[in-house]
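For reference, the structure I am asking about is given below.
Shown here: the complex without one of its protein chains, the others still in place.
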Amino acid sequence: MIAQASLSVSTHGRGTYEITEEVERRVRDCGVRTGLCHCFVQHTSASLILCEDADPTVRRDLESFLQRLAPDGDQSFEHSNEGPDDMPAHIRAILTKTDLTLPVHAARLALGTWQGLYLYGHHSRGHARQVLLTISGEAA
Amino acid sequence: MIAQASLSVSTHGRGTYEITEEVERRVRDCGVRTGLCHCFVQHTSASLILCEDADPTVRRDLESFLQRLAPDGDQSFEHSNEGPDDMPAHIRAILTKTDLTLPVHAARLALGTWQGLYLYGHHSRGHARQVLLTISGEAA
Partner (left out) sequence: MIAQASLSVSTHGRGTYEITEEVERRVRDCGVRTGLCHCFVQHTSASLILCEDADPTVRRDLESFLQRLAPDGDQSFEHSNEGPDDMPAHIRAILTKTDLTLPVHAARLALGTWQGLYLYGHHSRGHARQVLLTISGEAA
């Protein structure tokens, strides 16, 4: 069986937004017992990460790392007409992931103890970000 | 249902080659209505990206970013016998993606408005690059 569901995530600026529970609920609702949950961000300046979810400084350090790796307002970028954060946002989305597949086991996401699923908004301004879930496998 | 199809992409040097339409055609031909399209590059010096497809300077900036991140001819690399662009090509392939899964909805790739799918050739010389597509889901 296969089911699709859309998830809208409201961002209010650059940062990580945990969506583990909302995705987990969709998995539970769809009735797949053993299978996969594919998560897909329909944007080029937002992405998905699996990250340590116990200590919030991990995500702060990740953010500062990415700011140093692809600084906003880099003068060497030609694509600057959509703001100083736009080209870095595209780079961040490509270096992290816009699609991510998670295993479903016993009708739950089979995440490790410290793994949390986050939408990562890379633009400074807020957006409504769409995540399309495709959940497939054997029914419960 | 499940279908596999091979796509050959001729590269003529380093750069991005849009394959959205060719993949879309394979999806249409195979008859899956709701499901997933897995795209797999069978190489270690080419990769796949989803990237903003409206402004070509985005891909030029991405290329210059990657050149600065992993410069050709870096003297610290031991693996240099296949040319100054080979080890950077392996790094670029690993930091981007050699496999990518796209949702299929209503018999079409459910991409966002600005998302285009590109094969990224990282070698300076041209190659015939193989992309194996595995399309699965419910039939139309």
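Note that the chains are named A and B in the order they appear, and that numbering of residues resets to 1 at the start of each chain.
The rule is short, and it goes like this: a residue touches a chain if its C-beta (ideal position, glycine included) is under 8 Å from a C-beta of that chain, and two chains touch if they have at least 3 such contacts.
In this text the structure is predicted, and so the values were computed from the model without any measurement.
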Selected residue (touches chain absent from view) among B:18, B:99 or B:138: B:99
- line: chain A residues touching the chain left out here are 34-36, 49-52, 55, 57-58, 60-62, 64-65, 68-69, 95-97, 100-103, 105, 110-115, 136-138
Statement: Across the whole complex, the chain not displayed is touched by chain B residues 2, 4, 38, 40-45, 69-70, 76-79, 87, 90-91, 93-95, 97-99, 101, 130, 132, 134, 136
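The working rule: only the chains that are shown with their structure count from here on.
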Query: Between chain A and chain B, what's the gap in Å when you average each chain's C-alpha atoms?
result: 20
